[in-house]
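Can you read through this structure? Questions will come right after.
Every protein chain except one is present and positioned as in the full complex.
Chain lettering (A and B) follows the sequence in which the chains are written, and residue indices restart at 1 in each chain.
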Amino acid sequence: MHIHYLDPYHPGTSPVHILDPRIKLVLALAYILTTALTPIAAWPIYILLYSIILSVEIISQLGVWPILKRAALALPFILAALPVIFTVGESSLFTIQIGSLNVTGYTEGFERFISVALKSWLSIQAAIVLAVSTSFPDLLKAMRFIHIPRLLVAIFGLMWRYLFVLVDEALRLMRARAARSGISPESEYKAGGKLTWRACVTGGMTGNLFLRAYERSDRIYMAMLSRGYDGEIRAQSVAPVNPVSWMMLGFGLFAMISLLFFGLIFWG
Amino acid sequence: MMHHSIEVQQLSFSYPDGHPALLEVSLKIAPGEKVALVGPNGAGKSTLILHLNGILTGRGQVKVCGMEVNEKTVSRVRAAIGLVFQNPDDQLFSPTVYDDVAYGPLYQGLPPSEVESRVNYALDAVRMAGFGQRVSHHLSSGEKKRIAIATVLSMKPEVLVLDEPTSGLDPRARRSLINFLRDLPMTMLVSTHDLAMVRDLFPRMIIMDEGRIVADGLTRKLLSDQKLLETHGLEMP
Partner (left out) sequence: MFFSVARMHIPDGFLSTMVALILWVISIAVIAVSLRRVGRDLGEHQVPLMGVLAAAIFAGQMLNFSITGGTSGHLLGAALATSLMGPWAAIIIMTCVVSIQALIFQDGGLLALGANLFNMAIIGVSVSYLVYSSIKNISRGKTWGIFVGGFLAAWFSVMIASLGCALELALSGTSPANIAVPAMGGIHFLIGIGEGLLTVGALAFLYSARRDLLHLDQPAPAGNKIVWVGGLIIAGLLVMLSPLASAHPDGLEWVAEQKGFLDAAREPVYNLIPDYIFPGISNEAMATIVAGFAGLFLVFGVALAVALLRRTKKG
């Protein structure tokens, strides 16, 4: 297995995959910003925003369904916004009777709740398309392009390199623990131990993982030194963005700014 | 006992990416038997071992000490089968040797006096009595390996399963490990590349390759079959 199961990147040859990663990052951020700035209850704009991201998903040939499934990740958080239905607004939409308590849901609150859910759902899809169609080394290039400091980009790079190694170590630790977590055949004993003990054992596993990470980083440092590392982080210079990509960027930004313009005028 | 220690029937398993790791594997190991599991890297040995205590579940049937391994029995199975992983660092996650060896009994909820006697028994069995308050991290590889085995012996398992116990050990540590493995009374299944140890210690040997069992028989006989060994990337000791 060359690709770790956690790595979301799916190689491909679609126009979305081929698009310059720097432009892709900027467009994804612009899309999310547009979604955030779109006023509450501007339903036509939400429809158009969804048709844009849906088109991109179709062009990317990654499959609309897998992206939707991954987008469900942000769903549980929507609970945090649920109370606004009952606290924001004046015109009552519905009333529920819980015991002797009358709870009123308001139209404005309901519109706000739906808008937040939609914004969240649209934004996460843009982030998914970016992560799934762009390899991490390309994302690092894009980070340098938007002027993230070299030191930080270098740490990101090292982190990514060892992320899956350490994730595998963590999984092996959990397997080793699971293999010894058995119930005695004499059933009078209650298995599992105390909660605090379980938490501390898990803490010990974390310490074990950290210690091995420390020692690994010492070896990495020595390997870097022996190849001439002197503390200075040098980045390979990247090719300039080609005209077609600039055009894509211009076109994308224009589309989003005009959507935003209409949204703010008519629903702002 | 009427049941087999380990009974695997028609077990197949594929990793989530579709790569098949086990193909219709069947085997039976009787109580008290000591069996070696050999084969090249990627043959499916570790995958098979992880099925024995329900960490992985594939299609087919796995029975351990008469219990079918499934969601209901998995905790009981894990107490009955002691699985020692290849890298002892994965297994030693407590501040001291004592804490690590006590993990299994503590998880089972045994009373303190019983936990202590189990720990002493296990450390004695691996000839590491008196190491209880040492820090696992500072031990040598051979000592870590033995402590890792002690962490499962303290659960008094019926079956002991070891993954590559001699890998990375110097000759003396390897020799002492082999010597105390010989003295352990329980059923044993050991995955290894160390055919010299197989010859010394295990009367029966199972060869796996590409997810299948390709040979299962007397070690003496299989080790003299030059052609069989070569086909499956093994070398005569």
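We adopt the following convention: a contact is a pair of C-beta atoms (placed from the backbone, for glycine too) under 8 Å apart; a residue touches a chain by one contact, two chains touch by 3 or more.
Since the model is a prediction, treat every value here as computed from it, not as a measurement.
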Using the whole complex, pick out the displayed chains that touch the missing one.
A, B
May I ask which residue of A:Ile18, A:Val103, A:Leu171 or A:Ile257 touches the chain that does not appear here?
A:Leu171
Touching residues (missing chain, whole complex) on subunit B:
93-96, 135-138
Which parts of subunit A face the unshown chain closely enough to count as touching?
6-8, 28-29, 32-33, 35-37, 43-45, 47-48, 50-52, 54-55, 58-59, 61, 70-71, 73-74, 76-77, 80-81, 83-84, 87-88, 112, 116-124, 127-128, 130-131, 136, 139, 149, 151-152, 154-163, 165-167, 169-171, 173-174, 192, 195-196, 198-211, 213-214, 216-218, 220-221, 224, 229-231, 233, 264-266, 268
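Criterion: only the chains that are shown with their structure count from here on.
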Hey, how far is the Cα centre of subunit A from the one of subunit B, in Å?
40
Residue ranges of subunit B touching subunit A (in the complex, touch as defined)
15-17, 19, 50, 53, 55, 75-80, 82-83, 85, 87, 89-95, 99, 103-104, 106-111, 137, 151-152, 155
Using the touch rule from the top, collect the residues of subunit A that touch subunit B in their complex.
1, 3, 5, 169, 172-173, 175-185, 189-193, 197, 201, 204-205, 207-208, 211-212
